[in-house]
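Before we start, here is the structure in question, set down as structure tokens.
All protein chains of the complex are present and in place, except for one that has been dropped.
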Amino acid sequence: MSDTLDQAVPAAPERSASPRTAKDYASDMEVRWCPGCGDYAILKAVQKTLAELEADPDRTVFLSGIGCAARFPYYVDTYGFHTIHGRAAAIATGVKLAQPELDVWVVSGDGDSLSIGGNHLLHLLRRNVDLVYLLFNNEVYGLTKGQASPTSPVGQVTPSTPGGSLDAPVHAGRYVLGCGGTFFARVPDVAQAQQVEVMKAAHAHAGTGFVEILQNCIVYHDGAWSTVTDKKTAAERQLWCRHGEPLRFGEGGAKALRLNAAALTLEAFTPGVDGEAAEVLVHDAGNPMLARLLCELDEPTALGVIHRRDAAVSERRHHAARPPQRREPAALQELLNGSDTWRI
Amino acid sequence: MSDTLDQAVPAAPERSASPRTAKDYASDMEVRWCPGCGDYAILKAVQKTLAELEADPDRTVFLSGIGCAARFPYYVDTYGFHTIHGRAAAIATGVKLAQPELDVWVVSGDGDSLSIGGNHLLHLLRRNVDLVYLLFNNEVYGLTKGQASPTSPVGQVTPSTPGGSLDAPVHAGRYVLGCGGTFFARVPDVAQAQQVEVMKAAHAHAGTGFVEILQNCIVYHDGAWSTVTDKKTAAERQLWCRHGEPLRFGEGGAKALRLNAAALTLEAFTPGVDGEAAEVLVHDAGNPMLARLLCELDEPTALGVIHRRDAAVSERRHHAARPPQRREPAALQELLNGSDTWRI
Amino acid sequence: MDEPKLGEGALVVRFAGDSGDGIQLTGTRFTAAAAFTGADVSTFPDFPAEIRAPAGTTYGVSAFQIQIGRRTVRTPGDRVDVLVALNPAALMVNLDELRPGGVIVADSAAFTDRNLKKAGYAASPLDDGSLDGYRLVALDVTKLTAEAVKPAGVKARDAGRARNFWTLGLVLWLTGGDVAKSAAWIAERFKANAQLVDANTRALEAGHAFGDTAELARVEPVLEAGPSPLPGGRYRSISGADALCLGLVTGAHLADLELVYGSYPITPASSMLHGLARLGAYGVDVFQAEDEIAAIGVALGASYAGKLGITGSSGPGMALKTEMLGLALAAELPLVVIDAQRGGPSTGLPTKTEQSDLLQAVLGRNADSPLPVLAAATPHDAFEMAIEAIRLAVRAMTPVILLTDGFLANATEPWAIPDLAALAPIERPPHGTRQPYEHDPETLARPWIPAGTPGLRHRIGGLERQDGTGSVSYEPANHQRMTELRHARVARLADAVAEQAFEAGGTDDDILVVGWGSTYGALTSAVDQLRGEGLKVAQLHLRHLSPLPRNLGDLLAAFDRVLVAELNMGQLALLLQGRYARPVASLTKVAGRPFGIGEIKNRVRAELGVEA
Partner (left out) sequence: MDEPKLGEGALVVRFAGDSGDGIQLTGTRFTAAAAFTGADVSTFPDFPAEIRAPAGTTYGVSAFQIQIGRRTVRTPGDRVDVLVALNPAALMVNLDELRPGGVIVADSAAFTDRNLKKAGYAASPLDDGSLDGYRLVALDVTKLTAEAVKPAGVKARDAGRARNFWTLGLVLWLTGGDVAKSAAWIAERFKANAQLVDANTRALEAGHAFGDTAELARVEPVLEAGPSPLPGGRYRSISGADALCLGLVTGAHLADLELVYGSYPITPASSMLHGLARLGAYGVDVFQAEDEIAAIGVALGASYAGKLGITGSSGPGMALKTEMLGLALAAELPLVVIDAQRGGPSTGLPTKTEQSDLLQAVLGRNADSPLPVLAAATPHDAFEMAIEAIRLAVRAMTPVILLTDGFLANATEPWAIPDLAALAPIERPPHGTRQPYEHDPETLARPWIPAGTPGLRHRIGGLERQDGTGSVSYEPANHQRMTELRHARVARLADAVAEQAFEAGGTDDDILVVGWGSTYGALTSAVDQLRGEGLKVAQLHLRHLSPLPRNLGDLLAAFDRVLVAELNMGQLALLLQGRYARPVASLTKVAGRPFGIGEIKNRVRAELGVEA
């Protein structure tokens, strides 16, 4: 008894008629993350997003690999498949290939996505499968009790790296763009409203809407993102990117970014103090090079929809390329017959 | 008999004393690629490179996965390990971890590296393991008889894609840089001299010296790179990047690249005709953003060492982080004893 | 002497030459011509491992062997009666298997010093008497062809290529055939180029005419029209790989499902990828994934979403799919996994045949993870077993592994075209409003509720599930129950499958020969011949390896001597002993090649203490 996570009894069909609040998307299962885990906030944001999208729970599917993050599907009252470590992207591709109209969300941790699952992520992105991909980046392996993850900074002391993590981390944004990703957004777990906004944008995007969520693992790597999320420093450290708007940050938007054309880098400056207002860069989410410059900035950290561009969607291309269907028995019989037959 | 690839009888030790010509690095095995395959030229270039480096054959190891390219180790008279599909990078990492002083070369095809092996390549690159990585990119699966590869252009008709390949290809350079690669070069199979130059640079680089070789598969995808390599158009299509030198191309270097700062793109122009000579960009291999812009250019195609930057090398870090060794029996006995013992 | 002699109603021809010589085409055309006469045929194409080896090398030799019978033939033949050697390397590599006194057709033009040296001959075997024990027909085929096609006015290169049609014509003549069927094919195949039709037809006819005018002795007139050993009906030629593809499409049709085939290229499984990729019009989506793990992942995702996921690979790729197979099993989703076996371990002998993935298929997963395993015996059986795999997968909501191999994939035989209307539909029980893990009391299968089904949303996964609700459960008793259920679900399929029948003989015989998979032809032929000699040999051939047929234990128990024959180190033997705790003898071969009929007969005789 104590050992069973209750599964909701199949919901009565009427339940699925346009729910409107986050709560309508909560499953009956008890949420079992550690108290204080950043995943709770993300769960709420996703449920809110679903409500705002008026998503049909029966036509929505959450897929995940393995990890703390990957328990996510149990907690949303939609279809859900908690698969195996690192492979959700591949399975999701199959789901979309079979039923392109399903609304698919993949939830994955930094280990799941960028360690064991890196290859499937690459191919999901280059194919541009139409789904939302949520990366819960807590820079650590939560479920297996705290080992270094591929996003762990050099020096992180963990049970598997008692002398500190040694290797340069994978940079999620850089990787996604390197794979040819068509949508990249970043948002901290604590930024509820922006999460909803960003997830809606990812959902609206035709293709893989990849969202990196800066998630706090309170048990094994507490404070990983505190320099970005601390209320005190947030204004200085958070650069919210909005397409068509100037790239400003700091108290009252006092600071901004400009291009250093010689060095090919972005520079922070204070318009009117150490530069002209005219120099302020305006965010163009469609420019891949700007996206790369932005996603690698550290101070300030770029947040929001950093990149979004139109590109062909894999499963649509596959379906469009299907030859006219010949499903009647006579056609199949003809196929069995072949072209070169004889009688005995 | 006909079914055996002869293995050279262990070379007499004196044989390894500083050989100087490409031939000294040829193994006794009969080379079994298709007549006309681009791999022959690469083999010659590698042997030449080894000769110019005066590589010690006994301290040199070639590792490969599976594919036509991956037969490479049989043909160089060094240590060689023809492993399994997509995994050479992982095995090479183990070799370097165990013996950092060995001179390791990985040879891999586009399927081997960017399809099944994409994840290991990511982690090899982010760790910056000190070896040379040669990607033979022929945009096709040679050994398995011509299926589409992850670098096949959209529309390529193959036995597995009779209606034409559908998905957007992986862009090798973009991927390598997205993985945090510290060295990226590109060279066509037919450019013998430049190959040697580029491989020597890759070899000199402390970290993963990644070289994409534009290789022609004469059987399954002939002419894949002919727009770049055709003698007639070579000058117009080949942009040879050399650190510190202007990025010029075309007949007599008449054309050049400049930055379009507003669009964040590179533009080709003719200095003195549609622009100033002062606008000509000078190649800075250390600038990651320039590398990204360059590697994605199509007309002209950037060749040579496109990116090279210094970064910590994984196996060196690992060795530096080793605690002082306690290998004497007494130390081990102490470890067995532990700290909390009692007598019965 | 084991082999039926020439004149006993069957003939074995092997074409051999450089990969570039069109050997496979010649073989296929000869097969078509033979089958068209009503003869039974069995073929064995043998490609070099290299893509395109340098001309004239021994490792670049491509071969195509065919046995043609006015009686039933079930194998391509142990020994060759007629060897067509288009160059010295082809002779060097294949002479071993030519029977004493057999016919050699050689193109003397290719026996140049250079080619002889490449093949490893010091002197030309055409001249040095070394072929005295054979009937040598050495002709300058190159020149004869060039002369024949001259009137067509084609380029030298095309003239050279016509050499294979000249050879075909000659071999048709030697075997009593005519050129009509082949000429019709040429006309159709090259219809875009009248000149080529002309040239190739001329070559074909000239080769045939040469046999006649040069008054070459016919070898054996197996191609002369005559009674057919096959039952009446409409036939086509089919390879194992093609039959499998058709079977999958047909099975899906019978179950009213669409297919998603997720795969990653690998020899010899790629032929399925290529074959299915051409069948998009029949409700098949083919997806070339980034690796084998993604391939099965895509297939599983498709099954989860209500199409039928299928994946196919060979040994190394099967190994990679192991973890995901466990998920499919735990998630209780239908899936068909086809393993085209090849020589191993590791990369092994990719182009050679072997039956050594049996234990991996039956037992090779982490934890207690039973699933059904089937094996196809012949090309036409591949069609049937593909349908059977789909039937069992859908019935028991389970992944099913179907074993084939490199030999079976490429082998061809005449196939009595099935009547689609006569095939039984595959039932898919409606999910109703059953709970996600509510198991049908008979089949123990949970309902298949595709993602997106209105009103039945639920969550599944690889953690242990509570029987019924499908909730995650760590409860000890539930784990015990679910584990037993997983075993019982597979075991019960034995009730949904016919009892094992004898291929030959019965429980009164002195020895039982048991086989599985593509050794069917050789085993059946051997047992046939032994019985013909009066030995009391019975034969079983297993198509269901897991669960084993429900009467198998009893059948084995009826014999004092059981001989299990397979192309591995004794895997089925281990499995049978493991299940039935009774000793069996084991005949094994791991040489990358099918059994010869003779080796089987010798072993059976040895078991019976009989002299040959």
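Each chain carries a letter (A, B and C) given by its place in the written order, and its residues are counted from 1.
Definition applied: a contact is a pair of C-beta atoms (placed from the backbone, for glycine too) under 8 Å apart; a residue touches a chain by one contact, two chains touch by 3 or more.
Bear in mind the structure is a predicted one, so any value in this text is a computation, not a measurement.
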Among C:G326, C:G406, C:G470 or C:P549, residue touching the chain not depicted: C:G326
Touching the absent chain when the full complex is considered, from C:H274, C:K352, C:R489 or C:R543: C:K352
Identified contact with the non-displayed chain, of A:P73, A:G142 or A:G207: A:G142
Contacting the left-out chain in the complete assembly, out of B:S27, B:S115, B:T208 or B:T301: B:S27
Absent chain, residues of chain A that touch it: 1-3, 32-35, 66, 68, 82, 84-86, 115-116, 118, 141-145, 147-148, 150, 159-163, 219
Sites on chain C contacted by the missing partner chain, in the whole complex: 49, 59, 314-316, 318-320, 322-323, 326-327, 329-331, 343-352, 354, 356-357, 359-360, 363-369, 461-464, 474, 476-477, 479-480, 483-484, 486-487, 568-569, 571, 574-575, 577-584, 589-593
Residues in chain B touching the chain absent from view: 1, 3-13, 15-16, 27, 29, 57-59, 61, 63, 66, 73-74, 77-84, 87, 90-99, 101-102, 119-120, 122-123, 318, 321-327, 329, 331-333, 335-338, 340-344
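As a convention for this text, only the chains that are shown with their structure count from here on.
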Two chains joined by the most C-beta pairs in contact, as defined above: A-C
For chain B paired with chain C, centre-to-centre distance based on mean C-alpha positions, whole Å: 39
Centroid distance [mean C-alpha coordinates] between chain C and chain A, Å: 45
Touching two or more other chains - residues of chain A: 119, 122-123, 318, 321, 323
Interface hub residues of chain C, defined as touching at least two other chains: 280, 290-291
